[in-house]
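Here the complex is missing one protein chain, while the rest keep their positions.
Right after this comes chain A.
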Amino acid sequence: MELADRAVGLLLSSISLSIFTYYTFWVIILPFVDSDHFIHKYFLPQDYAILVPVFAGVTLLSLLSVFIGMVILKSKKKKA
């Protein structure tokens, strides 16, 4: 149905926009803010700004390769 499609699309775009603004704030704006401003409470320490995307990327790559490996094994088993 159209409404469900719209809702899913809206959810996806809102998630991506929020991730983008949070990450922009984290990486670009926060280093220029004084360290005793209250806004630093809402953001994790800056080391996590590298760890979280790298961890997510590594997880994504490993899930993809596991999926490809399973598909290859399944096709080999069917042929033999």
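One rule holds for everything that comes next: a contact is a pair of C-beta atoms (placed from the backbone, for glycine too) under 8 Å apart; a residue touches a chain by one contact, two chains touch by 3 or more; residues count from 1.
As a convention for this text, contacts and distances are computed from a predicted model.
A.B. asks: Given the options "Dolichol-phosphate mannosyltransferase subunit 3", "RNA polymerase II subunit A C-terminal domain phosphatase SSU72", "Sodium/hydrogen exchanger" or "Pyruvate dehydrogenase E1 component subunit alpha", which would UniProt use as the protein name of the unshown chain?
C.D. replies: "Dolichol-phosphate mannosyltransferase subunit 3"
A.B. asks: Of the residues in chain A, which ones touch the absent chain?
C.D. replies: These residues of chain A touch the chain that is not shown: 2, 5-6, 8-17, 19-20, 23-24, 27-28, 31, 49-50, 53-54, 57.
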